[in-house]
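The complex is shown incomplete by one protein chain, all other protein chains being positioned as in the whole.
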Amino acid sequence: MQEYLPLFADAMLLTLFIGWIGVIISVVLGLIAAFIQYFKIPVLRQIIKVYIELFRNTPLLIQLFFLYFALPKIGLSMSPQVCGALGLGLLGGSYMAEAFRSGLESVDKIQSESALSLGMTKFQALRYIILPQAISTSMPAFVANIIFLLKETSVFSAISLMDLMFTAKDLIGLYYKTAECLVMLVVFYLIILLPVSIVGSIIERRLRYASFGD
Amino acid sequence: MQALGIDALFRGSNFLRLLGGLGVTLELSLISVIFSILLGIIFGVIMTFKNPVVKVLSRIYLEIVRIMPQMVLLFVVFFGTTRLFGWNLSAEAACVIVFTFWGTAEMGDLVRGAVTAIPKHQYESSYALGMSKAQTYYHIIVPQTLRRLIPLSINLVTRMIKTTSLVMMIGVVEVLKVSQQIIEANRMTSPNGAFGIYAVVFLLYFIACWPISLLAGHLEKKWSN
Partner (left out) sequence: MAELLKEELLRIEHLRKAYDNTVVLKDISLTVHKGEVIVVIGPSGCGKSTLLRCINGLEPIQGGKITLRGQEIDGNSKDIAQIRQKLGMVFQNYELFPHKTVLQNIMLAPMKVQKRPKDEVEAQAKQLLERVGLLEKKDSYPRQLSGGQKQRVAIVRALCMNPEMMLFDEVTAALDPEMVREVLDTILELAKAGGTMIIVTHEMSFAKAVSDRVLFLDGGEIVEEAVPEKFFSDPQTERAKRFLRTFEYDAVKHHDI
């Protein structure tokens, strides 16, 4: 068992690395998409809508296949690492966009009017009044999305990334160490996700909109 | 068309095979969804009990489902049962077991959420009108719970369809696996098959899921007040 530990550890680092890069891409994409929708920017808004619907209604696996196997046919080749991070980022962006948008929309319009009536500019109202409330409202969805995305990394082996699933499958196939490998697989995914889950619930509890003042 | 490799689709019965693969995907999803909804309702109602043991157990169950990738569960069930119990579990059966295990937790949480979201006043005002407990549930509580629940459970269907794509990784021949086979078999005549075929599969998934998402969104909006 000990001899496989380094293999799993390497695989976990790869999973973590690509997973979190994917999460970062998804946050950036999601924020851009949410603002475009919130401010109803013409044309871009329709494009974003199509993007969100396409990526929310298809599995990551086919998105990755498309990036990794199909795009090279039209001259766009990317390494499995880039495909993994980009695919996860694109999928996540469509989920994050919805989380951020509904957070923004949950803040009543009159809250920003009240800020404006105090002489704030639109930008100040957004920064000091709308965003803080929107962020705390979208926190539960945000955390759930991060967990969802890190779980989705488990399909990376399909585009030949040597991630945890790949390693486990490989070792099962080669040495029939099924039980050991499955235990490792579970343990390493717990190492990846349990901290996120715990930190997430703590942040959620502290930031929850309703609990200002508790 | 040739350059994009869609031509491979129209060779022989390829397109029909692809649709057949999609059929497998939808069938596995549907079976898992039905089990999940039935078991999830039971689980959800159980979770509304204030028994501490029930609380801890269901918390653990929900947390496992929340943080373990379905892919890992699929591996554990598919490879693990063979190893531990010597069962020769088919990949399809493993898939239904895992997705039901996952779906039941999701559905149960939705049911619990929908039941506990009904404000106490609704019960009280119904009792104040002289309704019995049974009448209160039948006329007031259950209809409101369903209105919250139905759009969310419809969404579970699309998530199930998307998640079913994982089963190709344990060897079930569904739409993705079929598409790989078609691309492989037509590699000489349609070297760009990967582009056309995967684009079509992408769209097939979209066509399967999007209308369901729209329906869920529509119902949610319609029933939100």
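Order of writing sets the labels: A and B. Residues in every chain begin at 1.
Keep in mind that, in the parts below, a contact is a pair of C-beta atoms (placed from the backbone, for glycine too) under 8 Å apart; a residue touches a chain by one contact, two chains touch by 3 or more.
Treat the numbers as computed from the prediction; the structure is a model and nothing was measured.
Note that the absent chain touches A when the full complex is taken as a whole. Among A:V50, A:I110 or A:L174, only A:I110 touches the chain left out of the display. Checked against the full complex, the one of A:M120, A:A144, A:M162 or A:V183 touching the unshown chain is A:M120.
Where chain A meets the omitted chain, the residues involved are 108, 110-111, 113-121, 124, 128-129, 132-133, 136, 209-210, 212-213.
Everything that follows uses one rule, which is that only the chains that are shown with their structure count from here on.
Centres computed as Cα averages put chain A at a distance of 20 Å from chain B.
Partner chain B is touched in their complex by these residues of chain A: 53-54, 56-63, 65-66, 69-74, 147, 151-155, 157-158, 165, 168-169, 172, 178-179, 182, 185-186, 189-190, 193-194, 196-197.
In the complex of the two chains, the chain B residues touching chain A come out as 4-5, 63, 66-72, 75-76, 79-80, 82-84, 158, 161-163, 165-166, 168-169, 176, 183, 191-192, 194-195, 198-199, 201-202, 205-206, 209-210, 213.
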